[in-house]
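Encoded as structure tokens, here's the structure I'll be asking about.
Then we have chain A:
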Amino acid sequence: MKTKYLIIGNSVAGVYCIEAIREVDKRGKITVVSDENIINYSRPLISYYLGGRVTKEEMAFRDEEFYRENEVQLILNRKAVRILVEENRIELSGGEEIEFEKLLISSGGEPILPPIEGIEKVKEGVFTFTRLEEVDRLIDYIQANKIEEVTVLGAGLIGLKCTEGLLERGLRVNIIELADRILANTFDQEASRILENALGRKNCRVRKEDTIVRVEEKKGKIDKVILRSGETIPTRLLVIAVGVRPNLGVVKGTSIKCNRGVLVNDFMQTNIKNIYAAGDMTEAKDFLLQRKSVLAIWPTAARQGKIAGYNMAGKKKKYNGLFIMNSVELVGVPTISFGITNPPDPENFEILARKNEGENYYRKIVLKDNRIVGAIFMGKIERAGIFSGLIRDRLDVSSFKDDLLSDDFGLLVLPAEYRKHMVRGEGFTE
Partner candidate 1 sequence: MRKRLIPDIDYRVPSACGVTGIMNQKGELFSGEAIYASICNMLERGNGLGSGFVAYGIYPELKDYWCFHIMYENEKAKENTEDYLKRNFGIKHSEPIPTKKVKSLKFIPLLWRYFLGIEKNVESAEDYIIKVVMDINKEIEGAFVFSSGKNMGIFKGVGNPDEIGEFFRVPEYKGYIWVSHNRFPTNSVGWWGGAHPFGILDWSVVHNGEISSYGVNKRYLENFGYFCTLSTDTEVITYLFDLLVRRHKIAFETVGNILSAPFWSQIERIENKEERELLKTLRMVYGPALVNGPFSVIVANSSCMVGLNDRIKLRPLVAATKGDFLYISSEEAAIKIVSPQLDKVWMPRAGEPTIGKLM
Partner candidate 2 sequence: MGDKKINKPRRIIIREEYCMGCRLCEVWCIVAHSKSKDIIKAYKGQEPRPVSGIYFEERGAISFTLQCRHCEDAPCLEACLTGAMYRDKKTGMVLHNKDKCVGCWMCIMACPYGVIKPDFKEKKVASKCDLCIEREFPACVEHCPNEAIILVNKKGERIDKE
Partner candidate 3 sequence: MAIPKKLREFDVVRDDEKCIRCEVCCRMCANDVHSYDAETDKVSADSAKCVGCHFCEDVCPTEALVIKRNKSQIKRNANWKNDALGNIIKQANTGGVVLIGMGNDRPIRDYFGHIVLNASQVTNPSIDPLREPMELKTFIGSKPDRIELVEKKSKIKNTTEIPPQLELETPVLFTAMSFGSISLNACKSLAKAACDFGTYWNTGEGGLHKDLYPYAHRCIVQVASGRFGVDREYLKKGAAIEIKIGQGAKPGIGGHLPGEKVSAEISSTRMIPEGTDALSPAPHHDIYSIEDLRQLIFALKEATDYKKPVGVKIAAVHNVAPIASGIVRAGADFVVIDGIRGGTGAAPQIIRDNVGIPIELAVAAVDQRLREEGIRHRASLIAAGGIKSSGDVVKAVALGADAVYIGTAALVALGCHLCQRCYTGKCNWGIATQDPYLTKRLNPEIGAKRAYNLLRGWSLEIKEMLGGMGINAIESLRGNKEQLRGVGLHEKELELLGIKHAGEAW
């Protein structure tokens, strides 16, 4: 079959790509290929699903109507196995081929599986945590086996999100994290400690600078994990969540250039001019680090998908790069973080911080040459977004540095001229 626009992957990048294309090109045929068997769901919501806060239906961030309205042909449950770059075709699992004019690769990420002795012998009770069907199986398993305590390997975003869900289901959780802190790539020691204590009060124990070296099974089911520290934790359910890596299966062996992820220019274009990439497997401009990076977060995927869509449909639009930002709420402690929160070379940065253990309150601002490059808001996150703007606009904060940590921090402390464009202006445009 033939299509004008072909999109591999039906998550956020794909959806925003569709919206952008349709803004410019009302008619051109759009085809989406997804190896999942669901019309649409929001991947990050799987922890809420696990925690029982949303039903499967509620997980859709775009409904069926959306695909109908935009005249999108959805091909579900089929995997794109290979891209035939020269022929502008892709090959689907099951041999069928689709010819395209423009292609977007948004195949997302895949969980990293660290080498663990004995893991291959374990037939049941070991899960990863990135896709809905996994979560379904996880829930069935918990119920079938009356699981009360779980071991989670990895205290990154996925690990903690999973933990959040498990705790909400009333399970006890043991977290094992290799690094010296949880949420290593956004948290610092301080933030980590506050959150660990909060977790501790909610039957969740965190073991840091440790990892699972060996697992043992009983009748194929997992039975205990042995840590590098020598400790043994009897466990009937293990979730491996040490992170994701770009899912590059489909570009393997093609002329499409990759580094950690698929490399793209400012128009989300790969080295092949009619092939674009967006989302967790894309290595694009990073706003803060002066190089390309893989930013496996939702807002990035959305923006990249959108930009790709515009350009695929012929409307030139530039991607200005984003920076890492996260919002997690664990055991009732909301946390928002932006950019470089924990510079490897602190001496080259200025760091402002304020905390209040009792209230799980912590606020940290990282400055370079009087410009904000990172921030952590823990406990009190209201209006945190303002900082994303300050980072994006590279605003010199020297005139109101003392206010950055104050509780009544708002637009009012900003320079009047800068403020004017905010209160009078049209709002944010790329």
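A quick word on the picks: all candidates are chains of the complex that A comes from, given by their letters.
Note that a contact is a pair of C-beta atoms (placed from the backbone, for glycine too) under 8 Å apart; a residue touches a chain by one contact, two chains touch by 3 or more; residues count from 1.
These numbers come from a predicted model, not from an experiment.
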Looking at 1, 2 or 3, the one that touches chain A within this complex is 2
Touching candidate 2 in the complex, chain A uses residues 16, 42, 44-45, 48, 53-54, 58-62, 298-299, 302-303, 306, 325-327, 329, 332, 334, 336, 338, 381-386, 388-390, 392, 408, 410-413, 416, 419-420, 422-430
